[in-house]
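The other protein chains are all here in position, but one chain of the complex has been omitted.
Here is subunit A:
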Amino acid sequence: MRHYLEFERPIADLEAKIEELSALSQSGGANLDVELDALRQRTEVLRRETYSRLDPWQKTLVARHPERPHLVDYISGLIEDFVELRGDRKFGDDQAIVGGLGRFRGQSVVVMGHEKGHDTATRLKHNFGMARPEGYRKAVRLMEMAEQFGLPVLTFVDTAGAYPGIGAEERGQAEAIARSTEKGLTLRVPVIATVTGEGGSGGAIALAAANRVLILEHSIYSVISPEGAASILWHDGSRAKDAADQMKITAPDLLKMGIVDRIVEEPAGGAHSDPEVMIETLGNVLEKELQAMSFLSPDQLVEQRAQRFYDIGRKGLS
């Protein structure tokens, strides 16, 4: 059973009808191929139209869609010989951030990102993608290894934010995030970050201090979740839609402000409608991005990354 979002109701209705008719057609009651084709076409047009004018809140829902491809999907689709590397060598292993070593289109890379999980068991295992200090410290450890061996780093950002818990605070959540951001900024190897789902607050930027920051068409990237903003601004989390409208969290808005460098197009009905195409598309983009960076020296990489972030807010705003 597919998961439909509230605004996909008309699409869901059409698809239910298609299913009904094709069952009827198959049982030999009547040949309905012509009707079915017309219906399928209508559904496609509707899907395209719906997804071409999603508002910021609808995009938030798409970015969090349970069937949207996650880190584990990008790894299995794009990374060969992946070896997961676990633990921060200090306290433990946080599965909200998964990382390791692998080959991406022939090139060895260090890969890491938030993983939210796809069912109850894996969501609990990965703590819904909300990392604790150990996750960020593992990220630092893997980034250091990448630098040591001259390997590019690919990160995948998909988190509502860092985990707000007693243990996380006791073990220095803030320091862990700050160090991870710092490590990304100072690495002498290429770093490319992709916001694949939701990029929420400090927990996101800890893995997005990159030379290039890409974002999927319907992903969002924000200082705080729309719900969080609404509860602070109006003491009413249910006004998340209003907060989303105000905060400029969508890919085109972020591109205009220079916060992201490139938008990666999603399949017509969003990444979840065709994960394979999405993964392949992102792979192609990442390959080109890595190629373009292969000409930069370690010094140039550090300099370009610093300039990228220094420029934000100084250029292109009105």
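One rule holds for everything that comes next: a residue touches a chain if its C-beta (ideal position, glycine included) is under 8 Å from a C-beta of that chain, and two chains touch if they have at least 3 such contacts; residues count from 1.
The definition used in the following text is that contacts and distances are computed from a predicted model.
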Open item on the list: There's a gap in the complex where one chain should be. From "Acetyl-coenzyme A carboxylase carboxyl transferase subunit beta", "ABC transporter permease", "DNA polymerase III subunit delta" or "Zinc protease", what does UniProt name that chain?
Closed with: "Acetyl-coenzyme A carboxylase carboxyl transferase subunit beta"
Task: Sole contact to the chain not displayed, among A:Trp57, A:Phe82 or A:Tyr221 - done: A:Tyr221
Task: Of A:Pro69, A:Gly99 or A:Gly202, the residue in touch with the unshown chain - done: A:Gly202
Task: Which residue of A:Arg105, A:Arg171 or A:Lys241 touches the chain not shown here - done: A:Arg171
Open item on the list: Touch as defined at the start, partner being the missing chain; which of A:Ile259, A:Leu286 or A:Leu301 qualifies?
Closed with: A:Ile259
Task: On subunit A, residues whose C-beta touches the chain left out of the figure - done: 162, 164-166, 168-175, 177-179, 181-182, 185-186, 201-202, 204-206, 209, 221-224, 229, 232-234, 246-249, 254, 257, 259, 306, 309-310, 312-313, 317-318
